[in-house]
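One protein chain omitted, others in place.
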Amino acid sequence: TGGDVEDEVVNSTAKSAEDRKAAAALSKLDTHDDDESGRQMVDQDALNNVMEGVVVPKRDDEAPRKVVKVDPADVALLVDELELPKTKATELLRSHDGDAVKAMRAFITPSWKA
Amino acid sequence: MDIRLLKPSDIPLIQHANLENLPENYFLKYYLYHALSWPQLSYVAVDAARPAKTPYDYPKIVGYVLAKMEEEPTDGVQHGHITSLSVMRTHRRLGIAEKLMRQSQQAMVETFGAQYVSLHVRVSNQAAIHLYRDTLGFKNEKTENKYYADGEDAYCMKLDLSFIREQIQEAEVDAGSSEKGA
């Protein structure tokens, strides 16, 4: 069977008409036909105008992000005790004003009870 | 028993019902493909009376119809297709299959302008053939040889949906003139 290159195209697992249908549908899911033919008539000028207005809005909570000092020793403690990734541990500390006790307490309190 | 539209979160238990009931099974993704392509067409029957065992219980699916529109109809006519239909043995004789089918057919016409609906059924499946032909009015179009993996033939059946279109038009006229239920 060496040598021939006419291969690999057909989905092989499908044994019945029913299966072939399913396989064909699934194999087409990820085709990216960026088909623009079906697009509607849009007013290009109007579009350009509104595009100007489409900017990423600054999220309120982002603007004055509080500077919270986080002690690396506390991060290490949380990573070890709570088995969190470093980023998550840092985040957790930040959201509790860098207070390791508060952070750990919050973490071990059932979420629906807090 | 509750008959309602299929939700994505129902899919694991729909797949489960399918695996319990029928020899033709599919990956979860194929159910997802139906649910995300034609969410209006697939319905489930749920055992609504089941007492909950945990806070994470999912509604127990006792019947479902998985339906689609034919993406590239060879005859050029918009039509629906029933991919899979089954009702748990424990919940038969309540007319669930018929009720599921009627909901799906209605939506095929309303949402996608289907002219007819087609399906395949094993030639030996008397109960299903009875439902399709005698209860729902399907007609046998042709026999497809060895359609199923085990070599069994399938009847290809069709139901013309113009009666639903007419009902919709009548209802619209009624709504326009006077107050009268369907």
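We call the chains A and B, going by the order they appear; numbering starts again at 1 in every chain.
Methods note: contacts are C-beta pairs under 8 Å (C-beta built on N, C-alpha and C of every residue); 3 or more make two chains touch, one makes a residue touch a chain.
The working rule: contacts and distances are computed from a predicted model.
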{"item": "From \"COP9 signalosome complex subunit 3\", \"N-alpha-acetyltransferase 15, NatA auxiliary subunit\", \"TBC1 domain family member 19-like isoform X1\" or \"BHLH domain-containing protein\", the hidden chain's UniProt protein name", "value": "\"N-alpha-acetyltransferase 15, NatA auxiliary subunit\""}
{"item": "Residues from chain B at the interface with the omitted partner, ascending", "value": "1-5, 7-9, 12, 15-16, 19-23, 25-29, 32, 35-40, 45, 47-51, 54-58, 62, 88-95, 99, 103, 106-107, 110-113, 124, 149-150, 181-182"}
{"item": "Contact set of chain A toward the excluded chain (per top definition)", "value": "1, 4-13, 15, 29-30, 32-36, 38-44, 46-48, 50-51, 53-54, 56-57, 59, 74, 77, 81-83, 100-101, 104-105, 107-113"}
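Simple rule for what comes next: only the chains that are shown with their structure count from here on.
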{"item": "Intercentroid distance (Cα basis), chain B paired with chain A, Å", "value": "34"}
{"item": "Complex interface listing, chain B residues touching chain A", "value": "24, 26-27, 29-30, 33, 71, 120, 144, 146-149, 154"}
{"item": "Contacting residues of chain A [partner chain B, same complex]", "value": "15-19, 22, 25-26, 29"}
